[in-house]
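The block that comes next holds chain A.
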Amino acid sequence: MLGEGILKGLGETAKNFAGSFVSKERLTTVQYPEERVAPIENTRDFPFLVYDGDDKLAGLRCVACQICEKECPPKCIYIVKSTDKKPDFVGKPQIYPARFDIDISVCMSCQICVEVCPFEAIKMDTEFELSTTDRFGGLLFDRDHLAKSNEHYHRIHPTEAAEVDARLAEEKAKVEAKAKAAAEAAAAKAAATPVAKPAPVKESGA
Partner candidate 1 sequence: MIFGLSVVFVLTSILTVAGALAAALLKNLVHCALSLTVTFAGLALLYLQLDAQFAGFSQILVYIGAVAILVVFAILLTRGSGIPEYRSYSSSWLAGVAIAAGVFALLAWAVVTSLPASPASAAPQVSVQQIGQALMSGYVLPLEIVAVLLTVALIGAVIVAMPEASKGDAK
Partner candidate 2 sequence: MSQSSPFWTNFDQVFVLLRHWIESFFPLWLQPAVGTVLGVVAIVAAFPGIFALTTVLERKGLGRMQNRLGPNRVGPLGILQPVADGIKSLTKEDIVPLTADAAVHFLAPVVLVIAVFLGFAVLPIGRNMVLANLDAGLLFFFAIGASTELSVFMAGWSSRNKYSLLGAMRAVAQMISYEVPLLLSSVVAVMIAGSLSTVKIVEAQSGFTGIFPHWYVFTPWGFAGFALFVVAALAETNRSPFDLPEGESELVAGYFTEYSGFKFALFFLGEYLGMFSIAGFAITLFLGGWGAPLSILGFVPSWAWFFAKLFCAIAFFIWLRGTLPRLRQDQLMNFAWKFMLPMSLLNLLVAGAWRFLGEGWSRWVFGSAVLLLAYGLLGRVLMRHQHLGARSYRYAD
């Protein structure tokens, strides 16, 4: 009948109007910034560098391999390698980034840097209230600003962090097992042959 649809529509909006005073599902507004919606786990915004332990520099996982700098589509990462080395999580001396700058006004949150990093050193943060009145350097984050602890990583992405930790622990265990096996083989070889023939020293971490 003519006009039936209009009456049904009017009923629906009246339900919305009346329901918005009583039920939450009919009034879905969150009064930002007094109230906030808790972000879901897969939220991502801008990258940050992960460090293990307490010392920002000593535990920093990044080895300045510059893969993320090359893969970044808008080229917002700027890395300068260091001249000296420091031991990484398995104990092998690695170079570290002397400078690691990300310009977050350019970053497009594509997560490619996270996907290509072989050392699980760069992950996505969830912080978005980053507006600043400083036009010139306020949105350029340096290494100290970007380095955040593994505990922070666990807080924002618990499942992912747990997986990453499991993987790293596995690798470390493998490396240690290999080193132990190599050391035992070397000790056995040294005990078996009295002639001091230098046994080939296996490189650890291979």
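Keep this in mind: contacts are C-beta pairs under 8 Å (C-beta built on N, C-alpha and C of every residue); 3 or more make two chains touch, one makes a residue touch a chain; residues count from 1.
Candidates were picked such that all candidates are chains of the complex that A comes from, given by their letters.
If you're wondering where the values come from, they're calculated on a predicted model, not measured in any experiment.
Looking at 1 or 2, the chain of this complex that touches chain A is the one numbered 2.
Contact residues on chain A toward candidate 2 in their complex (touch as defined above): 1-3, 5-6, 9-10, 12-14, 16-17, 20-21, 26-29, 31.
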